[in-house]
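Of the protein chains in this complex, one is absent; all others appear in place.
Chain lettering (A, B and C) follows the sequence in which the chains are written, and residue indices restart at 1 in each chain.
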Amino acid sequence: MTVLQSSNAVLVQAAYLVASGLFVLALMWMSSPKTARRGVRAGELGMLIAVCGTLLHSGVVQYDLIFVAILLGTLIGVPMAFLMPMTAIPQRTAISHAFGAMAVGLIGAVEYGKLAPTQGAGSFTVWALMFEILLGLLTCTASVVAFAKLQEIMPTRPIMFKGQQVLNLAVFLGALACAGVMIASPANTTPFPFFVALALVFGVLLVLPIGGADMPTVIALLNSYAGLAASAMGFALGNKLLIVVGALDGTSGFILAMVMCKAMNRSFTNVLFGGFGQAAPAGSGGGEERAHRSYTAEEAAPMLEMASSVVIVPGYGMAVSQAQHRVAELYEHLEECGVEVKFAIHPVAGRMPGHMNVLLAEADVPYDKLVELEDINPELPQTDVVLVIGANDTVNPAARDDPSSAIAGMPIIEADRAKQVMIVKRSMNAGFAGIDNPIYYKDNAGMLFGDAKKVAEHLVKELQELAA
Amino acid sequence: MTVLQSSNAVLVQAAYLVASGLFVLALMWMSSPKTARRGVRAGELGMLIAVCGTLLHSGVVQYDLIFVAILLGTLIGVPMAFLMPMTAIPQRTAISHAFGAMAVGLIGAVEYGKLAPTQGAGSFTVWALMFEILLGLLTCTASVVAFAKLQEIMPTRPIMFKGQQVLNLAVFLGALACAGVMIASPANTTPFPFFVALALVFGVLLVLPIGGADMPTVIALLNSYAGLAASAMGFALGNKLLIVVGALDGTSGFILAMVMCKAMNRSFTNVLFGGFGQAAPAGSGGGEERAHRSYTAEEAAPMLEMASSVVIVPGYGMAVSQAQHRVAELYEHLEECGVEVKFAIHPVAGRMPGHMNVLLAEADVPYDKLVELEDINPELPQTDVVLVIGANDTVNPAARDDPSSAIAGMPIIEADRAKQVMIVKRSMNAGFAGIDNPIYYKDNAGMLFGDAKKVAEHLVKELQELAA
Amino acid sequence: MSNAQDATNLLFVFMLAAFLGFQLIKRVSPLLHSPLMSLTNAIAAVVIVGAIMVTGEHDATPVARTLGFVAVVAATINAVSGFLITDRMLKMFRRKGD
Partner (left out) sequence: MSNAQDATNLLFVFMLAAFLGFQLIKRVSPLLHSPLMSLTNAIAAVVIVGAIMVTGEHDATPVARTLGFVAVVAATINAVSGFLITDRMLKMFRRKGD
């Protein structure tokens, strides 16, 4: 029996080792679109091996519930994966963080109940468990709020009130105090329910003052927290697989959040506590009524057809109106007319990193047509027409020219440097940052008012007629 | 006492953790010349912390010999570092691998003597020790032979004889058999001396059939072996610091060896067993006496001065004649005359990776003037004069044009595509690969015979006279 | 000693994995940032390993089994849907002519 158990332990450890290696390979292969799908395979295989290894663990003896749970999870997960529209990806990520973090919190709670009585004061395991439960639970409720804001179940503007920061700090310190008591005397479980409650409340408070459009950054950070919680679980259980995955996840979320902050020229503190987007964009087009030109689709189509180079700048508006397929048709028609078309992708266009890439890929635009900001900007002065579709802040020249602007210093796609700019949006209203956009009033610019999908359809129709 | 010991153990482990982190940072910062020196500082600090941590270890109680040894090592190491000429770097690397691997082997032997009686059959520790001793000792003697070949104490041509591969295999299997016996019954130390002797002999045999100019690849591979030996020591002693460093080192040597093989379009097997360079380059200029032009420095200098762009291609000959300082003067004079000068660096020019970069940096050539093969080749057709200084195989167009050439497929610097090529070398003799070089007979090419240093001096003098 | 060893073993693993994550993620092209988020999300579902242990132990209390059950379901949903959605996204990325 002992021999059996020990050979069993070797097997479990070997499975975890192999699984960790596969997860590392999965991320390594994600570095390029050519190997990325292989990365997914590696991840799936790693997960399978990790689960099978655990099922073999000599400590696991009751299989009934586990199999039912896995079956149930699969039955829910598979249709979810196939029915989810690509535009809902940000929300999905948020809610799945909530699920994952909840699982971490629950496991932590169970482990605490089991291990606490056996641990000495200040034990490493209890430290790790407290960390795990705190991070798991706050990530769970924070992700739920983020989901609600993205899905617009909740108001997306920052919710701020007097004494908010004091309250947040008090709740956080309260949770830490509970954890401190339990670390000092693990057998004393009285503070546990308070600890749980405070952690859950803190998660909600954390996200309330953050505006809806900052949610992507928040989600990446929550990804990072969820990773750290998984690592903490690994420390508590002495499980290296969990530590590795947690660390990989933690750094991944952190780096993505950094990329976004850099692309918006804002600091973490500003995102988390700045209350950005608080001043509702109260029809900022109303102020001084500067002159702008506006085109109809009939006027715009021949200009596009006669151009030798066109750059399309997609933004959040394209995602909202689900216009990506129509935009792809537009791209194909223009290419057929012999126009050289490229897409300029700003790193924070839309509502999550890489948002535009996924949508356009979904609509069958080849990914070598998607050009990053630094690479497209030098080409724009030689470009005949830039067609901005539902983007706003990401093409706002004030970020470059006006040091007093709220988005000063944010790198932009310099659409205004092109020979002609056409901007598709529904009104003169501001974008997420809530500020006016001088590009609309430039001599070389013209508006194409309307819903992005409708306008794109209209343009395609006009092009077809021109061709016929 | 126990508390003291355990807090002590925590300290040692913490020191090792920090040291490992610093070594990782050291390699990370080596990625760019801007941060590289910070990397060296990190490495030094890591080493200091690792040594201090070990001295605090509760198992270490006799300090006398250790301090004497460290003092002695420092007294030898410091002057060595300052007096070593940069041209001797390849040899120094070889001999220091020998030292390091010897240390690993000795420690392994001592540990084996101490631990063997306490270990059960097939114990993990004995496995690791055998691996450590084998790799340590064979790397030690192999590095000594590599050193002797580079320093030309030994003939540099491959030494091959009948039955060599059979002998090598027999020695290797003999060593493995000894190790096997000791793993099966650790208490039986009889095979140990045979094991040691066979490992040492195998190291020598391994390098004998490899030609002198393949030594850089061999040294990188030995670096990799030394790393694996250190890792094995870490496994034997349960020391994670050693495992981390060994793995970093092991991959580093392996990747450098791969880079070199790729740049020569040869396989590992070919380098290790191919006996490349065996056929002595028996005056390959003697054969058919094809026509070549030759210039004097007096003729060459005005051509260089009148060019608007010059690319200098340095090679092994520049290193041998220590011409780098004169070449740098030449570069400065040309720049003063308004000529745009760049250096084209082939990845395996010289006798170790990065050899030319170090020599030219030593002579104060700014590193942004050193251009890699892929980047310079597209510019060469528009270049007025390419000046090849002691390079041969790396500019041999046969590699590109003649599929039956010994170096067919090796990427080259396409000097022959330039408007004019001048080649500085002492004769029409072949280079390391021992094959003729068609570039000498091209219409746009001319030889500048002489020692690289002398010719460069001469060219500088002529340029000065032209300027005056 | 053994306790310090244990903890530092885990800290070594954490430190190396964090460095590795940093190096790996930095290299992911911005083109793939969305699939990356969804892949890491799927991989994070490996906490199912802890959930299985909690649920399957022979002395697990009913509360523990219930919470563990919920955790296994949640983690499975994340793993299954995460990998499938990532693959669905990646399948759409095509070069011109593919």
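Simple rule for what comes next: contacts are C-beta pairs under 8 Å (C-beta built on N, C-alpha and C of every residue); 3 or more make two chains touch, one makes a residue touch a chain.
Just so it is clear, the model here is predicted, and its values are computed rather than measured.
Undergrad: Among B:Glu111, B:Asp214 or B:Asp416, which one is in touch with the chain left out?
TA: Only one listed residue reaches the unshown chain, and that is B:Glu111.
Undergrad: Hey, which of B:Ala9, B:Leu205 or B:Leu248 is the one touching the hidden chain?
TA: Reading the full complex, the residue touching the unseen chain is B:Leu248.
Undergrad: Footprint of the hidden chain on chain B, which residues?
TA: 16, 19, 23-24, 26-28, 30-33, 36-37, 39-40, 43-44, 46-47, 50-51, 54-55, 57, 59-63, 65-66, 68-70, 72-74, 76-78, 80-82, 84, 86, 89, 92-93, 96-97, 99-100, 102-104, 106-107, 109-111, 113-114, 124, 219-220, 223, 226-227, 230-231, 233-235, 237-253, 255-256, 259, 345, 347, 352-355, 357-358, 361-362, 364, 366-370, 372
Undergrad: Residues of chain A in contact with the chain that isn't shown?
TA: 5-6, 9-10, 13-14, 16-17, 20-21, 24, 28, 238, 240, 244
Undergrad: Footprint of the hidden chain on chain C, which residues?
TA: Output for chain C: 9, 12-13, 16-17, 19-20, 23-24, 27.
What we mean here is this: only the chains that are shown with their structure count from here on.
Undergrad: As a quick test, compute the distance in whole Å between the mean CA positions of chain B and chain C.
TA: 41
Undergrad: Can you work out the whole-Å distance between the CA centroids of chain A and chain C?
TA: So the centre of chain A lies 17 Å away from the centre of chain C.
Undergrad: Averaging only over C-alpha atoms, locate the centres of chain A and chain B and give their separation in whole Å.
TA: Whole-Å distance between the two chain centres: 45.
Undergrad: Would you pick out the residues of chain A that each touch at least 2 other chains?
TA: Counting only residues that touch two or more other chains, chain A contributes none.
Undergrad: Touching at least two other chains at once: which residues of chain C meet that condition?
TA: Residues 3, 7, 9.
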